[in-house]
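Every protein chain of the complex appears in place save one, which is left out.
Now for chain A:
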């Protein structure tokens, strides 16, 4: 196993059972993600992009096959081991920001740090750093409802990086934003990748968003395909 691969998926299958019906999303899926990658995943709705992110993020588990992260198998971890693993290694960024509405920006950003042994003052310091990184130091005390979509997504990015994970997962992070705001967010992700060495996988529908990534893969009906094949 080469250590430069952060993720390695071998022969991964994912089935969903709905009542009597069984739907196969992936079958024999192989994939690897290099350290320092900024990978964009594109593909039509229902092609399995979110399901793939869930598998990478340890939120869901494959029906069969192996998933390794940094040389360690994660497909056979228990629910509680996975939770700890997520807290230590993954930052999540969602389409609809998913901030806690009753917490202000700073308290939202602090959430992942509640899972660490940091003291209250150390947590505050790290929150301030993360908010500064996304340019929202002056909004620390604002509630999500008092912020624009772009600002909320920047709070979400601060929350994703506050505990300094190596890997960021973004599911359509600009899907709910206008062009200009989307570009700001994408520039920020690009910066996190190039300057802070974060490995990023981003699902997007937007071809111009994919341009910010170092490379793009296309998913169709649970299989990686060439871009041209999708257009047909």
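Remarks
Following the convention adopted for this analysis, contacts are C-beta pairs under 8 Å (C-beta built on N, C-alpha and C of every residue); 3 or more make two chains touch, one makes a residue touch a chain; residues count from 1.
The rule is simple: contacts and distances are computed from a predicted model.
Here one chain is missing from view; checked against "siroheme decarboxylase", "Ferredoxin-type protein NapG", "Hydrogenase maturation factor" or "ABC transporter permease", UniProt names that protein "ABC transporter permease".
Of the candidate positions A:13, A:87, A:128 or A:225, contact with the hidden chain is made by A:87. For the chain missing from the display, the contacting residue among A:114, A:191 or A:227 is A:114, taking the whole complex into account. Checked against the full complex, the one of A:15, A:100 or A:227 touching the unshown chain is A:100. Mapped onto chain A, the interface with the missing chain covers residues 50, 54, 57, 59-60, 79-80, 83-88, 92, 94, 98, 100-103, 107, 111-112, 114-115, 159.
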